[in-house]
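Dropping the structure in here first, questions after.
Note that one protein chain of the assembly has been removed; the remaining protein chains are unaltered in position.
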Amino acid sequence: EAGQALFDELIARDSRIEPRDWMPEGYRKTLIRQISQHAHSEIIGMQPESNWITRAPSLKRKAILMAKVQDEAGHGLYLYSAAQTLGITREEMMDQLITGRARYSSIFNYLTPTWADMGAIGWLVDGAAICNQVPLCRCSYGPYGRAMVRICKEESFHQRQGFEILLELMQGTEEQREMAQDAVNRWYWPSLMMFGPPDDESPNSAQSMAWNIKRFSNDELRQRFVGMLVPQSEVLGVTLPDPALRWNEETGQYDMSEIDWDEFNEVLAGRGPANAERIRRRREAHDDGAWVREAAAAYAAKQAARQAEVA
Amino acid sequence: EAGQALFDELIARDSRIEPRDWMPEGYRKTLIRQISQHAHSEIIGMQPESNWITRAPSLKRKAILMAKVQDEAGHGLYLYSAAQTLGITREEMMDQLITGRARYSSIFNYLTPTWADMGAIGWLVDGAAICNQVPLCRCSYGPYGRAMVRICKEESFHQRQGFEILLELMQGTEEQREMAQDAVNRWYWPSLMMFGPPDDESPNSAQSMAWNIKRFSNDELRQRFVGMLVPQSEVLGVTLPDPALRWNEETGQYDMSEIDWDEFNEVLAGRGPANAERIRRRREAHDDGAWVREAAAAYAAKQAARQAEVA
Amino acid sequence: SPEVAEYALRLGDDALILAQQLGMWIARAPELEEDVALGNIALDLIGHARSLLHYAGTASGRSEDDLAYWRDEPEWRNAWLFEQPNGDFAHTIARQLAASVYLFELYGALMESTDPTLAAIAAKAVKEVDYHRDHATQWVLRLAGGTEESRRRMAVALNDTWPYVDELFHDDELVARLSDAGTAVLPSSLRGPFQEIISAVLVEAELELPTGRTAFTASGGGREGRHTEHLGPLLAEMQVLARAHPGASW
Partner (left out) sequence: SPEVAEYALRLGDDALILAQQLGMWIARAPELEEDVALGNIALDLIGHARSLLHYAGTASGRSEDDLAYWRDEPEWRNAWLFEQPNGDFAHTIARQLAASVYLFELYGALMESTDPTLAAIAAKAVKEVDYHRDHATQWVLRLAGGTEESRRRMAVALNDTWPYVDELFHDDELVARLSDAGTAVLPSSLRGPFQEIISAVLVEAELELPTGRTAFTASGGGREGRHTEHLGPLLAEMQVLARAHPGASW
């Protein structure tokens, strides 16, 4: 048909698809799944960090952390909006999230037992997110790509803040240094898992790349991320917890140990440290807020009716 | 009438009136008011102490404090039961409490900013309560008098525990001693106010004494209390915060400074430190628990219906 | 001077304790827009608190963090309103209404302070609390005019919050001296304008201030370091990490 042809042409020219353009059902579904999952990750991702807002050890850090978690709520809002342009409502997406029918990034099923986790999440998790997301700024679907531009700017700010938290700790007391190293030990591998399974086990990637949604393979992005971490870890003075990690001149890549995909799959299957907690808390916030949302809707309806009367 | 005559005779003989006996409406009303007020005081009185359960500084003290607050719930239960024998339901009484139509002892409108308050409440507030309550064991209304016997035993235990808390603090660090003296300073006068206004301004007392509900005047009980405190304060090493306090050989009484009844009246009028907090928290516990009580009632009704079917 | 420092401490503590409470809403708000809005308000308040505590500490050589993390409960100077718990969203909004209308009047007047630091802090803060005031007002209208349930909750929240309003307008010798000198704002002078704005909001919301037997007035005492039972646990959580590492920098 004409729609398909135009779509194919736009993709071939690496142009943007916009909400009113015709698009294949698979493209729409893939994007809805990916964008809503991305939005959910922002929302669920607020939890491990909000855990330390009340206990942040200085007012400056408290303010920075609050601002960061709040930014994540903002990112969630952009992304839900982008997904809504594809014909799904925020309510449907929220319902999918709290009933466990939609995924979010598995990394947020880990816990944040110490303040240093605020540094490690910023440095490693936001760092990995940026590597994943920068190419998404050129995603073929316009609203998603534009949302990513805005988000990536803030994410790199967050990553630097995480780095600074770790740097401050590494320059601090013995206990602070241990806290930082411990957090890096705990978050390093999960952050590498954020890029998804190895390329030879990532079945959906080819189609996403053909549609100009995805631009690089999982392993390419993972390599790029590690390449970024290594010099930064030296500045920090932390050890990346992979004894096999070293630059391989021949392959032009980093050699690294095997990733423990069993752990990844356990967490993905709902047996991680905080899957239950994350969903419970989101559901409680949603349920506890129902009367407020209903009130706001009722009030808006009354106001609209009143204005209609006047007009 | 015959009822009145029997009642008068029982009172004259200092016997007990029992629930099924005829009694004057005024007697019934006075008792309902006094017993429910007393019950409410136990229930509201749990709050200032429960404030320190989570923070008690040793496990032994935590256990003792929990047991004490729990005893108060038990006292509340006996007393509500006693009041129910006079023809009022617990629901009515609870409703009067949370809507501010029933009073409770004004002392519980003070706050407990430090651990030493756990000592001062035990020593001074429970001490004053005992002075008030021991004569009530002989109250002409049977169920009330019997409840008081049981309660007084536990109260004197509580008073000793409060004394021990203060003693431990007074034998502790400089900070602990200051904490203890500060708490005594704050609770001393309010505990004296617990006996009510001076005799010449206590209009209801005469009738209560005629009915053998009340046995001693407010001022008599207050003197007795101070007489008990003075030697104990010496053992503790705390100063009672009344520079005028001294034994007067001539009057055979303690001289003391004027009580600041303005403060008493302010608190009584709802302008104390914690009136709002006390009622709010009781109301919230009541409202939050409504669905549980409804469930228990519904379940009991279903069980009863099932048993009736079987029978 | 120590007196100005004490005054700045009162203002700073009000802002910090309120910010700490609002921060608890983040990732728990009724809708994402409110995670953002309450977060913004909390951030503004932390900003005010930092400026004020920094200024308060200069007199005694203490940093904002020395003051925030190393004072015990009796050394805190916030009014009781600010330490009242979040409760449900209606309680948070009722507290925000009282707090933001008060702070707007306060900072508006404090812009004229003869103390240039306080005047500058107030000039920045007044614009922000104007937004907080608008946020609270809009929510009072929505909740009062929304559903039966929301209206009921809003009325309960007003009833529970209003006992703590009176303390905001208590004068004492310190503020009397400082306001004579043109440095501080006399709290009692704000009561009239506060009441006027609140009345207008409540008229529009068709709500009334609490009356009757549960319309209490809490005695207050925060300015002298006496606090309700909510501050202790709040401070325990806020200060726990900093205190576990004396002398550490973050």
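Chains: A, B and C, in written order; residue numbering restarts at 1 for each.
Note that in this section contacts are C-beta pairs under 8 Å (C-beta built on N, C-alpha and C of every residue); 3 or more make two chains touch, one makes a residue touch a chain.
These figures come from a predicted structure and were not determined experimentally.
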Absent chain's touching partners (shown only) are A, B, C
Option from B:R16, B:H38 or B:R61 whose C-beta touches the chain left out = B:R61
For the chain that's not shown, point to the residue among A:P57, A:G76, A:G119 or A:G272 touching it.
-> A:G272
Touching the missing chain, which residues of chain A?
-> 48, 51, 54-55, 99-101, 111-113, 266-267, 270-277, 279-280
When the complex is taken as a whole, what residues of chain C touch the one chain not shown?
-> 72, 232-233, 236-237, 240, 243-244
State which residues belonging to chain B touch the missing partner chain.
-> 43, 46-47, 50, 53-63, 66-67, 69-70, 73-74, 76-77, 80, 115, 165, 168-169, 172-173, 175-176, 281, 284-285, 288-300, 302
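Just so it is clear, only the chains that are shown with their structure count from here on.
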Which chains, taken as a pair, are joined by the highest number of C-beta contacts?
-> A-C
Note: chain C sits from chain A at a C-alpha centroid distance in Å of 35
Between chain A and chain B, what is the separation of their C-alpha centroids in Å?
-> 57
Expected list for chain B, residues touching two or more other chains, is none
Indicate the residues of chain C shared as contacts by at least two other chains.
-> none
